[in-house]
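The structure's right below; bear with me while I get my questions together.
The other protein chains are all here in position, but one chain of the complex has been omitted.
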Amino acid sequence: MPSLRFENVRRRFGRLAVLNGVSGAVGPGGMLLVTGPNGSGKSTLLRCLSGLLAPDAGAIEYREEGDEPLDAAERRRRVGVVAPDLAFYGELTVKENLEFFARLRRVPAAKGLAVLDRLGLPLDRFASALSSGMRQRLRWGWAVLHSPRLLLLDEPFQNFDASAECIARELLAEHLAGGGLAVVANPSALDFDHAERLHLGG
Amino acid sequence: MKNLLAWLLWLWMSAVIVAAFLWAPLAKGFIGQSSRILFFHVPMAWVSFVGFIAAAVWSARYLFGGRDPRHDRAAAVAIELGLLFGVLATITGALWARIMWGAYWNWDPRQTSILISLLFYGAYLALRSGIDDQDTRGRLSAAYALLGMAVTPFLFWIVPRITYSLHPDPVVNTQGKVNMESRMQIVLYASVAGFTALFFWIHNLQCRLQAHSERKSAPLE
Partner (left out) sequence: MPSASTWAAEAAAVFVKEWRCEFRTRYSLNTLALFAFTTLVVVSVSLGPLGVSFAQGTSVLPVLLWVILLFSVAAGLPRTYVQEEETQTAIALRLAATPSALFCGKLLYGLTLVFALEALVTPVYVAMTNMTVRSPGLLALALAAGGYGLATGSSLVAAIIAQARSKGTLFSVLSFPVLLPLLLLAVELTRRAAAGDAAGVALPQLLLYDGSVTVAGLMLFPAVWNP
């Protein structure tokens, strides 16, 4: 059963201490909602959890099967990430982008393509020709390509119209119902009543 | 204890300087008093090389041994000092070349080799100044230092082969055989030891200085 636990995570940039000993935990089927004003470190925390950023101090333990936590390199490959700065290859079509990353992740592209179909995204459009809302759909398709057990979502519904946001919320609910974990920051509407909250001070 | 060692070093180097000018004999084949420059030029070139090796070792410890910022700082300071002593070695070498061969620069292989290592040090420092984040800076400059270590041995093999050497091989050479009078040998080895100790002493001071100034500007926890 997957589980995530992080303790006393610290991270500073130069002289600015962005994360000052943040702790939290998520169990199977659980969701952690990270809230706080601008600059409180929500995105930084998510980057540390995904392994894109190494914390200065503190422990991050993510377990999938078994007792041993995965090391940062393994964790990086296992998580599913949606973030505002995720970008794809403009010279390739949507389908080519997904197939490329599917080959990198050594999985068939079918799952990601199915999600894009559900969200509604033309597959033969070049990635440079996508509107911001369509780019966000591509990010979701990319994030779930390898059926991750842990989703790290930073501004997951950014630029979505109502129907796309609805479908994305369904995807998230299905993921949690299947025993997956999620850590979400900056969702457009903070109405996840069942979720645990972690508030980062300003 | 540290003060005592510093005084000892001061005494040692003073003795070396006095001995270099008053006690050691002149080498054959050198013009006038110019062979005395040997006692300073050679150790400084040696110490510059030591700086590179030390930086590579600290870089490896940083990169593969826990990313301790102290190792990163030690590597950077070693390169800075390597650059300093390398420049001094180049200048003393050029002065001596002017006396002996009439020109400051001859593209002699040893001159070329030390110039290229100076380029390496400069490139390393340029890289560091182009990165703001401390972790990224440590990581990338350590990788570059190790890459440098992987390719510089080739320079020491290739460059002497390609160009004719004007360097006084019969007196001082890289094979380790030294055809010098014993008094010259003593002063030279003493000077090398002194300069090496000087390098590590300055290195230690500079690391502590930088650590202190970093602590002063760190955010309050």
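Letters A and B mark the chains as written, and numbering starts fresh at 1 in each.
The definition used in the following text is that contacts are C-beta pairs under 8 Å (C-beta built on N, C-alpha and C of every residue); 3 or more make two chains touch, one makes a residue touch a chain.
All figures in this text were calculated on a predicted structure; none of them were measured in a lab.
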Listed residues B:71, B:110 or B:139, member touching the removed chain: B:139
Missing-partner contacts on chain B, residue numbers: 63-64, 116-117, 119-120, 122-123, 126-127, 130-132, 135-136, 139-140, 142-144, 146-148, 150-152, 154-155, 157-159, 161-162
Those residues of chain A which, in the complete complex, touch the missing chain: 50-54, 72-73, 76-77, 79, 81, 83, 85-92, 96, 100-101, 103-106, 142
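Everything below uses one rule, namely that only the chains that are shown with their structure count from here on.
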CA centroid of chain A to CA centroid of chain B, Å: 49
Chain B-facing residues of chain A, complex: 12-17, 20, 54
Touch list for chain B against partner chain A, complex: 67, 132-135, 217-219, 221
